[in-house]
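To start, the structure itself, in structure tokens.
With one protein chain held back, the other chains of the complex are shown just where they sit.
Chain lettering (A, B and C) follows the sequence in which the chains are written, and residue indices restart at 1 in each chain.
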Amino acid sequence: MQEAMKKRAKELLASGEVTRVIGWKKNEFDYDITPAVFESAEEIDRDFRYDDFCGPNLSKFTFKNQKNDTKTLVFLKPCDTYSMTQLITEHRVNRDALYLIGIPCFGKIDIEKIRADGTDGILSIASEGADVTVKTLYGDKTYVKADVMAERCLACKSKYHTIYDELMGEEGEVMETGRFNEVEKLEAMTPDERFGFWRGELSRCIRCNACRNACPACTCESCVFDNPDTGISQKAAADSFEENMFHIIRAFHVAGRCTDCGECSRVCPQHIPLHLLNRKFIRDIDKLYGEYQAGEEVGQRSPLVNFTTDDAEPDIVRKGGK
Amino acid sequence: MPISEFKPKIVAFCCNWCSYAGADLAGTNRLNYPADVKIIRVPCSCRVNPIFILRAFQRGADGVILCGCHPGDCHYTTGNYYTRRRMTLLFSMLDYLGIEKERTRVEWVSAAEGAKFAAVMQDFVKTVTELGENKRLEDRRCKKP
Amino acid sequence: MVRISLDSVNALFAAIAEREALYIPTDTAPGIAQFKKWQSGMEMTERLKTSRSAKDFFFPQTENLVDFKVSGKKIDIIDPREETEDFVIFGVRACDAKSFEILDRVFLSEPVDTYYQNRRAHGTIVTLACSRPSESCFCQTFGIDPAAPGGDVSAWKREGFLYLEPITEKGRTLLSGLSALLEECPEDAVEAEKESIRGILKKLPLASLTPDAFGGGKTEKYFDSEKWKSLSEACLGCGTCTFVCPTCQCYDIRDFDTGHGVRRFRCWDSCMYSDFTKMASGNPRLTQKERFRQRFMHKLVYYPENNDGIFGCVGCGRCVEKCPISMNIVKVMKTLGEDET
Partner (left out) sequence: MNAETLIPKVGVVTEVRIDTPDIKNFRVVGTDGKKLFVHKPGQCAMISLPGIGEGMFSITSSPTNTEYMEFEIKKCGCLTSWLHKIEAGQEITVRGPYGNGFPVDDAFVGRDLLIIAGGVGLAPVRSVINYCRHFRDRYGKIDIVYGSRTKEDLAFYEEILHEWMSPEEKDVHVHLTIDREEEGWNGHVGFVPNYVKELAFDTDKTVIMCGPPIMIKFTLAGLKELGFDEKQIYTTMELRMKCGVGKCGRCNIGSKYVCKDGPVFRMDELSELPDEY
């Protein structure tokens, strides 16, 4: 696939159809991937990469690096297309300046899972079919890909592309992989257990804002947490309250717009399962206001800027009616 | 602190057009409701950002209640419909984080429902008193030494 | 040099904790190790690095500076500090131990930061040699030797034993109080371990990285480099690298109104944040390129210029592992340094 993508990108550059290509490039190690803008065939030949480590969602990168006066080619994995569709719905990117190519994804590897297994001193990693071979300073290891795949990919919601100008490879389908299982497990706990669980997780937060800055739905010019006039601007959680507040509000601000791309959890340096907050909102919305998948099509109306006259009352939470 | 001594601090956001007038009516009719309820008047229940609710807890509230016009009666036609969705999701999230779900409430109180206002407040204060001090969503810096 | 069987290391921890607070790195989540106050039953992590550096002990993420009581036009100032107690940090790696020296040059230079100084005076550092360095490690680039990790006491793990060697007076005091648990051993007991570590160091993928192209006086050379743009284009402007970095020391001072007073606290800040230099009259660093450049210029050029050529990086590799888009000081050094050759 990588070679086909490179070839197509170079063709489009050569024909003048596009002047920039947004894709991924390899960095220091096999698993280090950086989103990048390519402007020439030489750059593409040298650096362009697409493999099982290309996790970063290019939609946010496109939003940050967009140019109106020229056409940009963007490669999008299925889950990235949802974010892109949402950005277009919200008029945050200029669709006319983009040439979108949908590409298949077979699940991305989470290097942190390999590290958590105690594997260190990694010299190279190769992913072939179901096998992931890791060469390290301290001996070689082989993993089954499913064991080291990112959590978000194990619970992949869709292999289908919601938007593209051109598709490479086969179109996939929306899937049911039990992505709400973890949420349900938490819901089944007692409040004390849930409180304990979230305290344990959120107390690791270092307020680096990576979750916010990586999120394709977080595109405000100035975030409420950076605005001193709000009275809640914080640089660090000086009290456990602020950890709760930040994460509730972060998730709330993207509720109804979050496509569940999982970038927040991927980037968290402290491995906090932030997607479980977003998925709770998605789950509640689905149950209370009807199934809704943000980023499914352009022009959808988010459930939080919508209503019906017979919506459930907030009491439903207290009375446990759902 | 023994429960008998515990007086909860309650913040009540009331919409200007219905619930605030309802509270006023409760007052003019000399209906009793606990003095621990601090009313904050807002133009519409929809004005209440989830951050307001959390900030109230941060600054020492033990319970937060939001009162607005009955659905369909909003002065701005549809404001409270949005409130209803937002608060449902917020309360559900608080519950998900293990924070007592009885500490938050939304009630629809019209300008004519002075008695309802008093009854709701009495009931809410009673519920929160039974729960005791807000510990799970407190900011220790804001506790008076 | 003294040693103790690794099976009895818990007894050693208990003995230290009896006298002062003891912190050890322990696993708090899959793949995450953090320093935690030792309690009976807590196991030391097998991981090489804690996810956050050890700078927290001396320069915590948030810290209360001063309290104000405001009434009418009157202001009362209250120093909220309580006496800091002695504490021991066990299992600090060589890179983190070196980072304290870099922070010292900032916080202990005139005018001395007494908050930092106080903690520094009360802390005893027990370092642990890195038997299995990671691919992201490049401490040797900055002349750090993880086989001789420094600190107040240096420790090595080897064949079922923990070897300890006091380096400073503080370290000798700590060990002399524990002598009942420790047995004397020859001074060269860890030579084989040191050799093994140094052998691995040569094989690390970043072993050839050198800082020679950088240092004081190179501002003009790199400041206007064309390369900053492409290096910084993917930067999210988050604070991950800054907050996991053992040498980043920028902070913010903020006021928090508690409802019954005003608490002035300081907290870590990041030069990567868009509001870092924002003033009422504008912002001198308008794009991420400038913020990104500042962080690396500071570590590689400005800091050495002011500190006898010592670089503001210890090669711990945390930023290499943690950056969401895998852009880091190694890449910056390699890309900018290319021109040298």
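Heads up, the rule we're going with is that contacts are C-beta pairs under 8 Å (C-beta built on N, C-alpha and C of every residue); 3 or more make two chains touch, one makes a residue touch a chain.
From a predicted model like this one, the values you see are computed outputs, not experimental measurements.
**Student:** Out of C:Ala29, C:Met42 or C:Val106, which touches the unshown chain?
**Tutor:** C:Val106
**Student:** In the whole complex, not just what's shown, which of C:Val66, C:Ala148 or C:Leu178 touches the removed chain?
**Tutor:** In the complete complex, the chain left out is touched by residue C:Val66.
**Student:** Just name the one of C:Lys36, C:Arg132 or C:Lys278 that touches the chain not displayed here.
**Tutor:** Per the contact definition at the top, the residue touching the missing chain is C:Lys278.
**Student:** If I consider the whole complex, including the chain that's not displayed, which of C:Phe100, C:Tyr115 or C:Trp156 touches that chain?
**Tutor:** The one listed residue touching the chain not shown is C:Tyr115.
**Student:** State which residues belonging to chain C touch the missing partner chain.
**Tutor:** 65-66, 68, 70, 73-77, 79, 106-107, 109, 111-115, 216, 219, 223, 249-253, 255, 257, 262, 264, 266, 269, 271, 276-281, 284-285, 290, 294, 297-298, 301-302, 305-306
Throughout what follows, only the chains that are shown with their structure count from here on.
**Student:** Please tell me whether B-C or A-C has the greater number of C-beta pairs in contact.
**Tutor:** Ranking B-C and A-C by C-beta contacts puts A-C first.
**Student:** Could you state the distance in Å from the CA-based centre of chain B to that of chain C?
**Tutor:** 46
**Student:** With centres defined as the mean C-alpha position, give me the chain A-chain C separation in Å.
**Tutor:** Using C-alpha averages as centres, the distance is 30 Å.
**Student:** Which chain A residues reach two or more other chains?
**Tutor:** Residues 238 of chain A each touch two or more of the other chains.
**Student:** Residues touching two or more other chains, restricted to chain C: which are they?
**Tutor:** If we look for residues of chain C contacting two or more partner chains, we find 256.
**Student:** Can you tell me which positions in chain C touch chain B when the two form their complex?
**Tutor:** Contact set of chain C toward chain B: 256, 258-260, 263.
**Student:** Report the residues of chain B in contact with chain C in the complex, numbered from low to high.
**Tutor:** Contact set of chain B toward chain C: 59-60, 139, 141-142, 144.
**Student:** For a test of understanding, state which residues of chain A touch chain B in their complex under the given definition.
**Tutor:** Interface residues on the chain A side: 186-187, 191-199, 224, 230-232, 238-242, 244-245, 248-249, 251-252, 255, 277, 280-281, 284-285, 288-289, 303-309, 311-318.
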